[in-house]
Structure formats: structure tokens, C-alpha cells
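Below is one structure; the comments refer to it alone.
For this view, one protein chain was removed and the others were kept in their places.
For chain A:
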Amino acid sequence: DSDNVSRKYHLELVLEDVLDKDSTVNCAAEVLYHLGNKNIAPDVQFTLEGELKDTAEADNTFYNRIKSLEKELVAENIPDSHGNVSPEMQPIHLLAWVASGYVIWQNSTENTKFHLAQIKHVKQVKRSDEYLEFDYTILLHEMVSQEIIPWQMTVLWHPQHGVQVARDSRQPKHMPE
């Protein structure tokens, strides 16, 4: 399925719940890379055989906790050097995973393999509406080049309305000391 303009992959994969290894869902997907224009994100179509777990309770607990904070949440280095994520920061970490998934999708080509390496810094931005807003600086690890790429992303979230990456931009690599 390839020509000089695009290449399509058919994938059969199994989705595994990161928080519950026994919970899996089969998935079939089609990914189309635009070879001509590398600035266009690949097209993705997918179908799930089954349903994803209902997380409403945990979502609402997290939502209410953050909404009731007096001071805006601020944190850095998640996980820390030893791989630790405190229980309070687990949802912040998971939210970053989801949001970075979008950023990764938008910046992927056939020759990239990105993972979220670390949340360098996260700051809550108080809003007057019902959404939660977080300003993240994350580090993405790109496997082929082995580069660590800082990336800023503004993430909106609501338990019923889901995740939205409102703004994101690649940051310059710090000049090493």
C-alpha cells in the first residue's frame, strides 16, 4: 500500500490498561504516513473490540481535589530521578501521558519513536469556567536520535469533556553546562 506520496500500515494491537495489566482490549488500526509533506500528522483510524474501563469515579475525585485547592498546583520532575511518582501526582502524570500522546501523534513520522520521559514542570492555571488547565513542560525521548526534546503544552481537562491540548510548542534544548 505505498506510493511516493503516502504509506499505509494495518495494525492489530492489544491495548493494556497501565493501571491494571489484566485489563486488555483488542484494537485494529490503520496508520497513513504522508511522505510528501512531513509536517502533516499521520492519519489514524481505529476500532476497539470491546470497551475501555469506566473511570468516572477516579476522574471526579481528582477533579474535585484540584478544584478545591487554594493555591494553584505546582510540581516538577515527575517521575523523580529514582522513578518515584507520589500518589497525589499520579493523575497529573497520567494526564501528561494522554496529552503527550496527542503531541507525539502530531509530530510522528515513519522514523520517529517518542516516549514521555519526564514532566519537568507543571503549573495549574486557574480558570473561571469548569475546565482544569495545566501548563506542562515535558521532556520527550525520541528513540532513533536518542534526543531529549523539551516541549511545552497547555492542557485542558474535564471529567466529562475529556482532554484537549490547547497549545503546544517545541522548546529549545538547554545549552549544557
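Basically, contacts are C-beta pairs under 8 Å (C-beta built on N, C-alpha and C of every residue); 3 or more make two chains touch, one makes a residue touch a chain; residues count from 1.
Quick note on the criterion: contacts and distances are computed from a predicted model.
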From "pantothenate kinase", "Kv channel-interacting protein 1", "CBPA1 Carboxypeptidase" or "Proteasome subunit beta", the hidden chain's UniProt protein name: "CBPA1 Carboxypeptidase"
Which residue of A:N4, A:S68, A:S128 or A:Q146 touches the chain not shown here: A:Q146
Residues of chain A (touch criterion as defined above) contacting the omitted chain: 18, 79-84, 115-118, 139, 141, 143-148, 173, 175-177
